[in-house]
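Report on one structure; see the data block that follows.
Removed from the display is one protein chain of the complex; every other protein chain stays in position.
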């Protein structure tokens, strides 16, 4: 008897909804592990007192941790058989998550297209993370390349969803009660403030973080992400890489943590405009990161909060003081592993 | 001055009781680490909401984590000088453990037999884990091979306890308030349900998990298990293996976590009939597992719950689609590392 099969292109009918398994109560343990695995130092997720001075009852759970927990739940249904995780878009964090909240996830298929090779295709899903009150805490679109179960089966109708290039800042949700007018600048580090950030400005985050097999495995299991490429060296030995691959979400976590150097006041991630894992990462690689300010936006009626649209690029074994990016033909630098486009909320002076 | 000696065969008089050191308050941190180290996805231990819908006030602590925490406490007294950990029997989980409960452990010697070589012997103990209200949460028998302090000392009287081949299902304790009539099947994954399980049926759990030194060390220290063979590479270099050995309880945890593929509705482990660690595991090994249904049992007066007696076998570097087990002469397959026989509680449709 086979006890795991996953799904194939034929299974992803547009409109089909997957109720993913294993709800999860987020705990202090999850938060500590996230710190231990990434070194994140953002004050908002670190200290109840700091968060309380910003209007939260307690420190919210790190946004990237929430993302990875929701993502993990979708893996057995959406990407167990995926050939590649192609991208993200249209993500919004719509309610803070606190210790004791229980998260679950559902995904709806919103697009499908067979590739010209006839053997595989692309599937778009919108995944929604919810808390115990059925309130959405995060939703985002991702698309993956999956094999067909039977190459002889007819090509399904092509449906490609329209995806905005970026989340409209007017649609970004401000957490209930958030008030940054009493923000403790010193406690939050010496990063650039929102008013000083210039569009187009680039920041090298300087530090590097080397990844060990045990670390990325623990992070990925913490998210209950079961994709076998991250865990099974015996089978990986026969693949083209010959090794386990680091889960891309762990790279996002590391890049966000590294961005504290320079962006310590980017206190909340509030939207995910897009993202690509441009190359695989392996244990032993050292991750560096740099960021660029793509845009800034006001929030109507608020003088305490500003929005900044950032692009954070992570590279492996390549310190980022030269801002590795794309060449003249648009090809990613071979050391690049992540290109993430997102909105953050920041205090204003 | 020597600050650690442990005990020898002469010390284990039948009837002697050991009150083991270091009580432990179980926390959310312990639960998160167990997930991060094993990838366990059983909904009951993962989500307060799910557990509440089954009659618990909050999610109970994973049974295997409880087992390992109790076991760890017994090590300095029972097995610090053990040559081998030979087996388990007659174990029952008699009360759920929740965050905030404080566990301690006592062990009573229930058997002793000198081996014909005159230099060592076998000791049987019944270990009991209790919570802060002195209520037993788990008790089980294990037996170990230990050296004599002095080979010239006379052989002690032989006492071999009578151990049942399996725990009587009628003696299994149903947690107070447990009610699986509203069980959320989708949230708990797509495993086989109790009614469909056939006696003798075998299930391949498919996925594999490679163990790193840092991981098994963290797991074993989390249980405050001090057996030096798991931690001391300097001294291990001089042993026949030349390496640290993975604690067998970590293999139990991994095998249980892997069994989610197919047995996701085996929501509570309620009894331990027997178990053997059939070969050592080392860092770098990839663990796979398969299970066999040995028996099923009803519970008098309950239509919501069924019992299944399972045998879960773990193997290293050997995917289990061929169900590695014993050869015609009863010898274990050399890749087998664990053979565990236990009862689980499952919902009924």
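A and B are the chain letters, set down in written order, and residue numbers restart from 1 in every chain.
Following the convention adopted for this analysis, contacts are C-beta pairs under 8 Å (C-beta built on N, C-alpha and C of every residue); 3 or more make two chains touch, one makes a residue touch a chain.
For clarity, every value in this text was computed on a predicted model and none was experimentally measured.
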Contact residue for the chain not shown (choose from A:166, A:188 or A:344): A:188
Residue among B:148, B:244, B:265 or B:336 touching the omitted chain: B:244
Selected from B:63, B:104 or B:139 as touching the chain missing from the view: B:104
From B:9, B:33, B:144 or B:307, residue that would touch the chain that is not displayed: B:33
Where the missing chain touches chain B, by residue: 1-4, 19, 21-25, 27-30, 32-33, 76, 99-100, 102, 104, 132, 212-215, 217-222, 224, 226, 228, 231-235, 244
Sites on chain A contacted by the missing partner chain, in the whole complex: 27-33, 35-39, 41-43, 46-50, 59, 186-192, 201-210, 212-215, 218, 261-264, 284, 286, 288, 317, 319
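The criterion applied here is as follows: only the chains that are shown with their structure count from here on.
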Whole-Å gap between the CA centroids of chain A and chain B: 36
